[in-house]
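The complex is shown incomplete by one protein chain, all other protein chains being positioned as in the whole.
Coming up: chain A.
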Amino acid sequence: EVGKMKGECFRPLGRYDFLDLGEVEENTQRAQLCRTIKRFIIDPALAKLVTHHLGPDLEDSKAVIFECNPGPGVLTRTLLNSGAQRVVTLEGEKSFLPDLQALECLLDGQLEVVHCDFFKLDPMGRGSMRPPAMYTDKLFTDLGISEANWTDEVPVKVVGIFPQRIERSQLWKLLYVLFDRLSIYRYGRVELNMFISEKEYLKLMAKPGDMLNYRAFGALWQMACHIELLHKEPWASFVTSSKYKLAIPKSRLPNDNLCLVRMTPRKDLFSASLTPSNAATLVMMVKQCLAKRKARLVDRLNMWSPDSGPKLLKEMGMQEDVLTGHVYPEEYKQLFELVDKSQEFTQSWLYEEVLENTQKEGWI
């Protein structure tokens, strides 16, 4: 596919000249000078491919594109060349800013450059709140993006690569803020188009019955988002800041690629009974249930409220002896909605359990 696209010519955009992507060699060198451990998209073909997946109608789309840590800006230019109406680059590394800002000046508002690290938005920990750390409301207010309804069209598309070391904790953090509708999700159904490691993708997509990999993490993401695998790209296609060795994490799962995954929050995620204010309990419930996939669901439910397990299962039309690892994300959601209606459960003490987070980065 890549090869095929290489030969293709860009359709000129009329008003604008094409932006020069620069020499691959030079871009690689610049990326390698980056002081923090990161991966970059340098290959023009790869950038083209990503752009293609963000499309098809970049010119007409109203969604703002957030590009995380563009580095030398190959993808940025490719996006602009393809006619993206509004690109915001969130660059955490100071050294890349001047070049990007120069580009910003060149253009007529299609590009905004912000010194901000997407993965350091709304930090929990201590330290000063100054770039690249930032609060989401400041970022969005500065950009003039206002809060939207959940059912509105996707307001923002985020594209980038998860930093390897914090990939999982970032995904958890996003999950929590999604269910709580905090942080970026205050502004509507922000769509992620991110490269994640293959193993993490496989865990994300694990299906009920896969007792080893089907866990709360995947179940909750599947419940919250429409997840689509757009593309698989070998690790080697990305340029790494060379000062550090960046070993590809080992896993019992296949892990040969980075996967470009689109995660679009479901329009119907929230309903009359599932709201951002009680969603935390749903998260808690799913985590409790899937901590052990071979446990019987009825036992878990009885823990919340004695004897109510069989009744609920009957209402759900499920087998009495169903294991927690066999229950679909959607079913968990329905189950929660039933539970939430039931008097017995809301009186249950376990219902009041609050998730504690002791991790520094992450959610509240």
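One rule holds for everything that comes next: a contact is a pair of C-beta atoms (placed from the backbone, for glycine too) under 8 Å apart; a residue touches a chain by one contact, two chains touch by 3 or more; residues count from 1.
Throughout what follows, contacts and distances are computed from a predicted model.
**Student:** Missing chain's UniProt protein name, "Neuronal-specific septin-3", "DNA-directed RNA polymerase", "Sorting nexin-2" or "Dynein intermediate chain 1, axonemal"?
**Tutor:** "DNA-directed RNA polymerase"
**Student:** Of A:Arg186, A:Arg266 or A:Arg296, which residue touches the hidden chain?
**Tutor:** Candidates A:Arg186, A:Arg266 or A:Arg296; residue touching the omitted chain: A:Arg186.
**Student:** Of A:Gln29, A:Gln85, A:Ser169 or A:Ser237, which residue touches the hidden chain?
**Tutor:** A:Ser169
**Student:** Determine and list the chain A residues touching the chain excluded from the picture.
**Tutor:** Counting over the whole complex, chain A touches the hidden chain at residues 126-128, 130, 168-169, 172, 180-182, 186, 275-278, 280, 287-288, 291-292, 303, 306-307, 349-350, 352-359, 364.
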